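Report on one structure; see the data block that follows.
Every protein chain except one is present and positioned as in the full complex.
By written order: A and B. Residues from 1 in each chain.
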Amino acid sequence: MLNIEIDGKSIEVEHGSTIIDAADKVGIAIPRFCYHPKLSVAANCRMCLVQVEKFNKPLPACATPVADGMKIFTRSKSAIEAQQSVMEFLLINHPLDCPICDQGGECDLQDVAVAYGVSGSRYTEEKRVVFNKNIGPLVSTDMTRCIQCTRCVRFLKEVGGMQELGMIGRGEHAEITAYVDKSVNSELSGNIIDLCPVGALTSKPFRYSARSWELTRRPSIAAHDSLGSHIEVHVKDNKVMRVLPREKESINECWLSDRDRFSYEGLNSPDRLKVPMIKHNGAWVETDWKTALEFAAGQLKDITNEYGGEALGVLVSPNSTMEEGYLAKKLANGLASGNIDYRLRQTDFRLDGKRLGTPWMGCNIHEIEELDRIIVIGSNLRNEHPLLAQRFRRAVANGAELSVVSPLDNDPLMPIAHKVIVRPNDMVNVLGQILKAMSGLQRLSLCLPPTLTALLDDIKVRPNTQAIAESLAGHGKDYDLIAPKVGIFLGNMALSDPRFTEMYSLAEAIGGITGAKGGILPAAANSTGMHMMGVMPSSTGMHARAMLEVPRKAYLLLNIEPELDCQHAALAKAAMEKAECVVALTAYKSQALDHADILLPITPFTETSGTFMSMEGRVQSFAAAVRPLGESRPAWKVLRVLANTLGLDGFDFESSEQVKDAIFAGEKPSAVVWRSLNNNLRELVEIQVNIKHDGLQRIGEVPQYESDPIVRRSPPLQKTKYNTKPMARMCSRQLASLDLVEGDHVLVKQDKGSAILAVRLDEHVAMGCVRVTAAHEATTGLGDLMGDITVEKLSPQQLQDINTNITEARA
Amino acid sequence: MVASSKPVIKTDLAGQTLVTLRTLTEDNPASLDTYLKLGGYAALKRIVTEKVKPTDIITEIKTSGLRGRGGAGFPTGLKWSFMPRYFDGVKYLVCNTDEGEPGTFKDRDIIRYNPHQLIEGMAIAAYTLGARVGYNYIHGEIWQDYEIFEAALHEAKAAGYLGENLFGTSFSFDLYAVHGYGAYICGEETALIESIEGKKGQPRFKPPFPASYGVFGKPTNVNNTESYTSIPWIMQNGGQAFADLGVANSGGTKLFSVSGHVEKPGNYEVKMGMPFTELLALTGGVWKGRQLKAVIPGGPSTAVMPASAILSATMDYDGLSKARSSLGAGSMIVMDDTTCMVKTLHRLSYFFYEESCGQCTPCREGTGWVYRVIDRIVKGQGKMEDLDLLTDISNNIAGRTICALGEAAATPVLSFIKHFRPEFEYYIQHGKSMVDGK
Partner (left out) sequence: MLSPEAIIKIDYELTKYPADQRQAAVMSALRIVQTERGWLSKESITEVAQYLGMPEIAAMEVATFYNMYDLSPVGKYKVTICTNISCMLRGSDEIVSHLQGKLGVGFNEVTPDGKFCLKEGECMGCCGGAPLMHVNNTEMHEFLTTDKVDAILEGLK
């Protein structure tokens, strides 16, 4: 520790801190623009100049390390002169048009100018004008306002992982821009809006829609992935105008993914269902709540009375709140149905009943940064967990070695030490190889059950899996780590795979001998919470997949669009079509709900109170930011009233808090969670390591901006370059083997369904795979996300015939 | 390639003391043979094969009184002692041949007339500092000279003075030529390092200094071409001999690049402490028999001196600082009595405005502001207050920037206005120059 003095205050600070850190610690404000605690220090704006004893020049507080005994003056004559002169320089070329600037009212430059500047300018020459750039649908630019602090450039390079903006030119002509006519494509791009201290980078969707001081700020929790990011919902006239991150160092720090930031544009989509609707003679008719609920209750009751509770299937979105999940389960049970599930995109349920607790990510979010060796299995990190990916990036920047086993070779924008890109099916064998190699490396003898040991006997370890094993064991180029901190994580593609059980079991075994932390990276805002509450089939009930395979007479859908949100789109579609009654609690009208019978308008997360449980087991409640739109109601209330109408007992909840209390039985949530989180299996499950399996496999990724009904309706997100129509993407070797070239059209088939898709060259796809994204209208005829698939080339004639048929069929 | 080219040497060597340009006495100065004939590479060979202790070499350099010839005049021996001795990995050596400061052209003559002495100097430095790899960063505009130097590197390597296991010892040193491409700021050592790394030449904030965080983040020693080129002579003749060539606080010889209104512009290598008048005489004096008006003694980043101040000065660090300017890089720009100081400052202020790298606010905004105000004055739209404004802006730039370009840009404005204020006032009042009436 060092002793220093700032403005006469003596303080103790850590070795290596800068003057600005020290001043921030004791609450002494030093003005700044370029400095940001999460970015490298540029020291270019010079706003933070302070006087330091024994130095004849003022020093930048952001870049000057403190030394023992240093005396710092932030408001001395020389400091103030320096600050005022820098302010004057900053303003000479800056337009003074605050009244029409979107940043007005929340502009650092404006604030600092008021506090540190002098009034009146001595600058009478012409001001610089900089041409604007179009950098995409999310961020709007007004580059004449730029003060060249380079925060945006540094963010995209250091946090986003790819330098997409740069400062070109020199001196006064230097300007921030993307490459020629490119846009900024980072999935974290919105953060540069927050970082820009002036109005040069602002939110395009929000542009000119409100002034900052007209907005009411309400805290909430992000609803599109399982990170649990803290957000602030900005409201005007009962409408969500924008969403910003709320600082939470241990979760989202000060960042937010673009999905969580711009999804709000989907909240008030024209699709919003504002009144209950009933299908009458094949046509939708608006109705009132009472009629709708009585009709729904009547139908559900009739069917369950007649065919028994098993005739009902309940499918719950993992993005719904804990309260909603809890009540849905209670309602299903009340109707004697054990068929309830939230695991809509899973197909392998062999681990049911074998788990010791709720699966989770196995560590705290910030602990990722401290890992030495990491293996990520079956995850396209940036697509699935855009913001979490950044923590991995930091870990790697800190020196961690990252290994990847995946069917997709997409660049996570961080160096990968070792990777194996193979068909999903072969990933199991690869994990087996790693395990086998590990057992040869580890000083500890491997304590595996005989069946697994026998299985491993047949496996041949390849050099690349050997390298992964060595990395996980801590071996290094220069020196070996004795007790490396290892992390093992399974992502969406593993979770959706028919051989998830094998992957999980092997990962667990590898984790066991490396002493690794880790687990699964669940996809949705409340996946972990749903699991903990057991929004899953009873011992005799059916899981999500079974409910579709063996269609039910009636379905209750909570917050889903079945063919877009389920693992097997074609099955989901068929099941809904066949059912006698489908009651959908939904915030949106949707083509995917055409086969429903009753639509009950519920609110999205911004219009209800509720609770999500994140991937690290954090239970976070939030209140409604705005009132429900139209006659829509929070789903927990709808479920309660539906249950009441059904005459079920135990639904006398007055508030979502009461529901939450019931969930945790009055205990402290964290205590319940602590008991529940556990990635271990009760026993080793029968696994098969070596299935040889020919034929193509589909990689049915869910694109990040198609992940749930809200984001699917956010126009700015849909305008990003991530929004491409599903295509049959294959690597060049695969294309050659099928005699295909980019631009061809193919008929892809899964089970009984098919889709006609354009062919696209994608070298990121493993040989033996076709990447066909899901959650899109164009692929609702297809089956399992990670299932078998066939590809047939269509001749131009065939394509034309099919198109004519389709047009005729439509007509 | 080099051996066949016989550059015509314009310089009359009388009155000079050749240390860094010692091959100039020969017909074929740049060739390895010439250099060897003059005893070249002997110092390196002795040091490496006799395993002379690096600390002894540093002591010798300290004794020599050699100060950095890049402009700042930092004692070279002291700088070398900052380099971390023990470091896991490659340490780098960088030579700064980016001279882009107007009026500076001495390093060009070293690389085209005496490249091997620079190579030897760098090799000795590499041995002393434990550097494995070196780069000589050469001003982009002198392309033909870059090629001469690169050819010399190949020649040296082929002859066993560069590369692996020199003289059969464990000492290895690779040296490469790299080039700038038109940016004055890359003469600043950290901008130069960024440029070597393939980036824009934007200076880094110091600390950390290159000695701990230089090329590719590794410990790096940066010196000017002339500094390195002095080393072999020092190691051959002893530090004291070098010190004795000069005066107190300024050891050795100095290459003065003399340009502007003299009869014979060019480089003059003379003993430190030579009276200005003597140096001026070597250059044939002010041209066309005109009167001396002013001199910028060390490049535009040093203060301009009216004739009265420079005529009595000696050309060494103390001599010029006593006369309220500085030696800088020894880039002497001579102006005769027909020179309009307003227009001269106009051109200089345009230079700094053009060459500001643009990262820090005072320099980026201030240099443009200064230029626009002077431009206005030159166009006849000046106001009397502008002179105070210019002084003020310049004071607000100086000392508040990341690199010393801030001071460099402020110095001409402050010194021109200080010494030639009436000329500026006349221009503002009459909308035309007091000197040429235009």
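Assorted remarks:
Definition applied: a residue touches a chain if its C-beta (ideal position, glycine included) is under 8 Å from a C-beta of that chain, and two chains touch if they have at least 3 such contacts.
The structure presented is a predicted model; accordingly, all values stated were derived computationally and were not measured.
Per the touch definition above, the residue from B:R69, B:H139 or B:H419 contacting the chain not shown is B:H139. Of A:R32, A:R151 or A:R170, it is A:R170 that touches the chain left out of the display. Contact with the chain that does not appear here is found for just one residue of B:G103, B:G130, B:G273 or B:G406, B:G103.
Between the chain not shown and the residues B:L348, B:L390, B:A409 or B:I428, the one that touches is B:L348.
Although one chain is not shown, part of chain A still touches it, namely residues 162-170, 177-180, 182. For chain B, the residues touching the chain absent from view are 90, 99-105, 107-108, 135, 139-144, 176, 178-184, 195-201, 216, 257-261, 265-267, 296, 300, 331, 333, 335, 339, 344, 347-348, 351, 354-355, 357.
Rule of thumb we're sticking to: only the chains that are shown with their structure count from here on.
Between the Cα centres of chain A and chain B there is a gap of 55 Å.
Residues 183, 200, 205, 207, 353-362, 364-369, 372-373, 376, 389, 396, 399-402 of chain B are the ones touching chain A in the complex. On the chain A side of its complex with chain B, the touching residues are 41-47, 49, 56-58, 60, 63, 65, 82, 85-86, 88-90, 92-93, 122-123, 125-126, 128, 147-148, 150, 167, 169-174.
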